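A protein chain is absent from this complex, but the other protein chains hold their places.
Lettered A and B in written order, each chain numbered from 1.
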Amino acid sequence: MWSIVRACLIAGLVAFNGDTLSAASPSAAPPSAAPEWRFSAVDVLVDPLGRDLAAYQIEVDAESDDLQIVGVEGGEHASFREPPYYDAAALGGGRIIIAAFSTSEQLPDVRSRVATLHVRWRAEAPLSKLHVDVQAAATTDGSPIKIAVELVAAHGGSR
Amino acid sequence: MDEHLDSIALDELRRGEGSAAAREHLDSCEPCRAEADSLAGIVQALRDDDDQGRPVVPPEIDRQVLEVARRRAASIRAHGVIHRHRWLRPAVGMAIAAGALLSMRLSFDALPSPGSRAEKASGVAVTAQQTDLDGDGRVTILDAFALARQPASPSSEIEDERKRSVARIADLAVSVERGA
Partner (left out) sequence: MTNRDEPDADLVDRANQGDATAFEGLYRRHRDWVVSVAMRLGADRDDALDILQETFAHLFDQFPGFTLTSQLRTYLYPAVKHRWLDIQRRRRTRVRLIRLISPPPPGPPPDSDRVDGGRLLATLTAEQREVALLRFVDDLPLGEIAAALDVPVGTVKSRLHAAIAAMRAAAAVSEKKVR
């Protein structure tokens, strides 16, 4: 059984404090106001460590009421450009499983964006606790492979 | 409600939607009213811009399209109402079951169709073994991938059904109620 890669993604998420936030902030918030809900996008990057990535299944869990996963989009590589499979019932919650496969002969063997998650969150959200579990990954013939997964803030808002 | 309204909430109020609490907040919150006014200005600017430059559709185009419509309507009246969507016939389902896919321990009939969350949850116990094609004790995307990698059948109906089964297994794999 392949090992479960658990990656807590922090550095990229810190960038949420950048353009997206400042552009969305009310111009004159009174100091007593509660944190406003905001939207941002998170890229899901997969590194198949030199093997051809043909299939993956990943669980993303926020473990916080201050962060909701509200949308899923496909990735950058042609083989994973379509939105991955996910449970629509997961939208609006903090936990989602995304999965995709490709029977293409042109598969990524280096780190590439396979999906983008849209999240709604509050200023005090513990974004650093957002973590990912790899539940399955395989190469062309279906045999399991190890992959490394990283979540980073998508710059420029939604794509 | 002591939180400022986000842009989506302001947009809903602009359309006369949104909650009474949100409306009450807007009425009493100057910053939110300013945001609402700003949004209204943006909406108006987009509408003004969209009105510019749209061509007038020439009458000959109208005539051509309406001629297509007239022929279609006449055909419908002549042949009666046809039910366009054909569902997989039972015989085809049996043929599939007897075919190559049977060897993969997959029962199409047992696979849950999209339904309520409760239906999905109750269907999992029945289907978990039948959808665990790679025999690793779990239903994951690799099971859907295994089915998708099988050689294509010359029958388009069998192929269509296989695609649906791949999608159903994948849906099971990502179900958050069931987990992995």
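Here is the rule we use: a residue touches a chain if its C-beta (ideal position, glycine included) is under 8 Å from a C-beta of that chain, and two chains touch if they have at least 3 such contacts.
Since we're looking at a predicted model, the values are computed, not measured.
K.L.:
For the chain that is not shown, enumerate the shown chains it touches in the whole assembly.
P.N.:
Those shown chains that the absent chain touches are A, B.
K.L.:
For chain B, which residues touch the unseen chain?
P.N.:
Interface with the chain not displayed, on the chain B side: 6-8, 11, 15, 35, 38-39, 41-50, 53-55, 57-58, 61-62, 64-66, 68-70, 72-77, 81-85.
K.L.:
Where does chain A touch the missing chain, residue by residue?
P.N.:
The list for chain A reads 20, 23-24, 38-41, 68-73, 83, 88, 91-92, 118-120, 156-159.
Simple rule for what comes next: only the chains that are shown with their structure count from here on.
K.L.:
If you average the CA atoms of chain A and of chain B, how many Å lie between those two points?
P.N.:
From the centre of chain A to the centre of chain B is 21 Å.
K.L.:
Along chain A, where are the residues that touch chain B in the complex?
P.N.:
By the definition above, chain A touches chain B via 1, 24, 26-30, 32-38, 54-57, 59, 84-87, 89-90, 93, 95-101, 103, 135-136, 138, 142, 144.
K.L.:
State the interface residues of chain B toward chain A in the complex, per the touch definition above.
P.N.:
Counting only chain B, the residues touching chain A are 2-4, 6-7, 30-32, 34-35, 117, 134, 136, 138, 140-142, 144-146, 148-149, 167, 170-171, 173-177, 179-180.
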